[in-house]
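Pasting in a structure now, in structure tokens, and then I'll have a few things to ask.
Here the complex is missing a single protein chain, while all its other protein chains stay put.
Right, chain A next:
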Amino acid sequence: MRKLLITASMLALGAAVMPASAETVRWARASDALTLDPHSQNQGVTHNFNHHIYETLLNRDVEGNLVPRLATEWFVKEDDPTVWVFKLREGVKFHGGEDFTAEDVVFSLDRARTEKSNMRQLHADVESVSAVDDLTVEVKMKGPSPLYPNNVTNTFIMDKGWSEENDVVEVQDFAAGEDNYAVRNTNGTGPYVLTSREPDVRSVLTAFDGHWAEAPDVTEIIYLPIRENATRVAALLSGEVDLVQDVPVQDIERLSATDGVKVNTGPENRIIYFGYKFGDEPLKSSNITDKNPFNDPKVREAMELAIDREAIQRVVMRGQSVPAGVATPPFVNGWTPELDAYPAPDVEKAKALLAEAGYADGFTVTLDTPNDRYVNDEAISQAVVGMLGQIGIRVTLASRPVAQHSPIILANDTDFYLLGWGVPTFDSAYIFNDLVHTKDGNYGAYNVGLYSNPDLDTKIQSLGTETDLDKRNATVAEIWEVVKADRVLLPIHNQVLAYAMKEGLDLPVHPENQPLLNELKVGE
């Protein structure tokens, strides 16, 4: 045994002599991209990886602003408010040497709208896409869609010729018996070319010589999924990886204090909130069997007063969260500091409100929470169980992995639940459409509590086609006013992201958790 260790230590010494190349970055995350087919999955980790190989018309910078990428200009056509015009970048080449033209954009947007594409909801309002000339594309919408450019930041552009040649005009079909070529092979315009890939193990990306932007500091990326939190952090501490994107909250403090390791934190564009069932029907998990306590505004107010958001931030999140008084992250159009204010906890007043509402003895209810989806999701719910217990609401916690939590959420089969919501369009309408509008057709898919306010529904629908931005913003403000006063949702906080890296690297936190490593600066 001893001999074995001595041999091993000698080997390690040998390895330590070799200089670590400054241009290669070993990048560890908790999970791997699911597929390389750009339109098959609408999932953050997959998009983040593919953003290095493929490019989008527009992108989000670290402040959450829309920035040009393959498109240099975008505007609504002068004489037709239903048409968006994208002017494309000149001189862009695909990895295979093909020229990037409007035909490729038309092909890719069409592909993203097909039935098997997971991106198609983002393009649901598109009627047709056409090329005007080699560097101009027009997207005809079904009606005026002032915010459509927000929806193209994760829709990647493929080469038409390459796709036809390799028979990947259609998106990967889960139900088919075979995988398609684009799942494992790529031909994008992005800053890196995929040189090798072993799913769940290791992928290597090397800088693309023919890329239109200036050459990146990082010339090679080795992407290493490490599922176990402790192992991922250990790999950074032992110098085997240079960058860890998914840093567990409990390790942030320790890593910051470690020599040679730098931790960047920043808010994520994701709100964590509780929701409850509306309507007159009695709850299925409560001891109150003749009515629904949550339907009483006083009860909802009492719950908000019972919850100490700052205690959750301090104790459960170890300071790594931004407490919120409104169910939208600050990045989103429509957010204001006034809306985000939240009341100080007041147990006495909460009890009085409950008594006024006729629940002096409180009531029982079950809280459904995921336990592997959001940062410390189960612990947040446990804290809330305790806080509500103080005012007499006796909560039973039902904790499940997200694979079991999601079906309950989608089936509205819960009285009281925890959920998180990211806002990829950076606009309040995205929240209203899915969380506030009455559940009906394409609206309200995640309106789990079945809240329904016909007046708000009309206003929400008007946002989709209102072209006067001032008028539209006024409507957004009106809707938030009602949503907050009605306590449609009970927001807790916005998540914070943390990236840990070795000294000398500086990767700012991206609000969508999709940093680009070609923008990573390598210092001394």
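Following the convention adopted for this analysis, a residue touches a chain if its C-beta (ideal position, glycine included) is under 8 Å from a C-beta of that chain, and two chains touch if they have at least 3 such contacts; residues count from 1.
Just so it is clear, contacts and distances are computed from a predicted model.
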{"item": "Which of \"ABC transporter permease\", \"Cytochrome b\", \"Imidazole glycerol phosphate synthase subunit HisF\" or \"NADH-quinone oxidoreductase subunit F\" matches, in UniProt, the chain that is not displayed", "value": "\"ABC transporter permease\""}
{"item": "Touch criterion as defined above, residue of A:E198, A:E214 or A:D280 at the omitted chain", "value": "A:E198"}
{"item": "Candidates A:A213, A:A234 or A:A360 - the one touching the absent chain", "value": "A:A234"}
{"item": "Hidden partner chain, touching residue among A:S40, A:N150 or A:S163", "value": "A:S40"}
{"item": "Interface with the unshown chain - residue positions in chain A", "value": "4-5, 8-9, 11-12, 16, 31, 34-35, 37, 40-43, 115, 118, 121-122, 172-179, 183-184, 198-202, 224-228, 230-232, 234-235, 237-240, 372, 400-407, 410, 421-422, 434, 442, 445-446"}
